[in-house]
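This view holds just a subset of the chains, kept in their places.
A and B label the chains in the order they appear, each numbered from 1.
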Amino acid sequence: MLRANGRGLRELRPVTIERHYLKYAEGSALITVGDTRVICSATVEEKVPPFLKNTGKGWITAEYSLLPRSTKERTIREVTRGRLTGRTQEIQRLIGRSLRSVVDMSLLGERTIWLDCDVLQADGGTRTAAITGSFVALAEALAGLVAAGGVPAMPLKDFLAAVSVGLVDDELILDLDFQEDSHAGVDMNVVMTGSGQLVEVQGTAEGRPFTREQLTAMLDLAGEGIESLIAIQKQVLGDIASRVGTGNDK
Amino acid sequence: MLRANGRGLRELRPVTIERHYLKYAEGSALITVGDTRVICSATVEEKVPPFLKNTGKGWITAEYSLLPRSTKERTIREVTRGRLTGRTQEIQRLIGRSLRSVVDMSLLGERTIWLDCDVLQADGGTRTAAITGSFVALAEALAGLVAAGGVPAMPLKDFLAAVSVGLVDDELILDLDFQEDSHAGVDMNVVMTGSGQLVEVQGTAEGRPFTREQLTAMLDLAGEGIESLIAIQKQVLGDIASRVGTGNDK
């Protein structure tokens, strides 16, 4: 099996993360993974949803959207259909849940961080790129809160990144582009922490079921990819990186 | 850790499936798993979504809904909020995708089967009960199509059932009820076939990440539960059961 641009089966596409991409957001990043490009921004809001009032704990929530011409065929805006598609809602919930797993909500205090992931260009792997990029925007916003004195210590407990793996023509490959994704027999999204633990495993047979052995091999490969992504996050975050995991975790 | 009704950690709740529960549907089942009760119906429609026109292939789609007092607190109807919640959409997509994985769409031909899963009572595990029960309603509807001569052979390639597993207070348990689910550190839904292959694996850390070893143990336990559920499906389906897997799979 040959991949675009001579990429190896176990290789990521070229990844860059540009920090502070937006002027007004408390944190922001433009993540590029091959031809996939996602703007991630973090907004701090000084209140929490009703179920967290008076608990002293904060909240992280995410929204995700495709620009109409991020895709080969123009995608109709969701406001035009009047509601979010199931796919969008599933991705939003995944992003929010994933990021929440590495935040100490007591340190954050009664605040909500909104993560907005807007896809400029979609060539596969937008949801995993959104998670990896949102981590950087979130770290930037949280560092700002700590610097401003509103939060006593960095609430990030660990790094977090995500990648896809899959079986295409019975070959195991890392970081599927759109073309590969549409031919995949199995598609799996994995979210892991800097210490190598699992946060989300979502494996789906598109066509034919898969074995326990294939699952194991896919998780191994995902682990390698996530390690590389976290290395990039660390470099991009500079000083902020060293503060991740230093808060007094409850 | 003690479970309700003296249940063992690796034990399912009492499960019953009542076939042909509804008079008008082409297939139907009322599945009871402990206090969880779901009506599953299968409707045959003699057309397919636009993307399948003139392909000769069929489609399976699912809808899921909670009756207002299926839950401890009354749940507002989705028509009242004007749209489906993200949770509902995610479950609907999971049910549809899971059932599609065991159907030979070419044998089905250009037809859509609608699976409606309406939860009468919700005590945890409604989505996995919906998958397990929908399999029976679907088998009934497909057997009817074969009997009527519209479909040349049984399009079901294998059995299919689903169960949840999780980590509660660091104990690994099978088939979580609502109370257990709300305290779970890790919650995983697994969909498997009669031949023990994986169709969906959705593991989520609610709180703290989990290790690869814990993942393996959870999948082992889910496999045991699914085997028991498929045994019940076989018994309930009687004659129809023997025809599963006999179609000429492409």
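Following the convention adopted for this analysis, a contact is a pair of C-beta atoms (placed from the backbone, for glycine too) under 8 Å apart; a residue touches a chain by one contact, two chains touch by 3 or more.
Every value quoted in this text rests on a predicted model; they were computed, and no experiment measured them.
Count of copies in the whole complex in this file: 6, from one repeated sequence with 2 chains shown in place.
By definition in this document, only the chains that are shown with their structure count from here on.
Residue ranges of subunit A in contact with subunit B, taken from their complex: 83-87, 89-90, 92-93, 97, 101, 158, 188, 192-193, 195, 197-205, 207-212, 215, 219.
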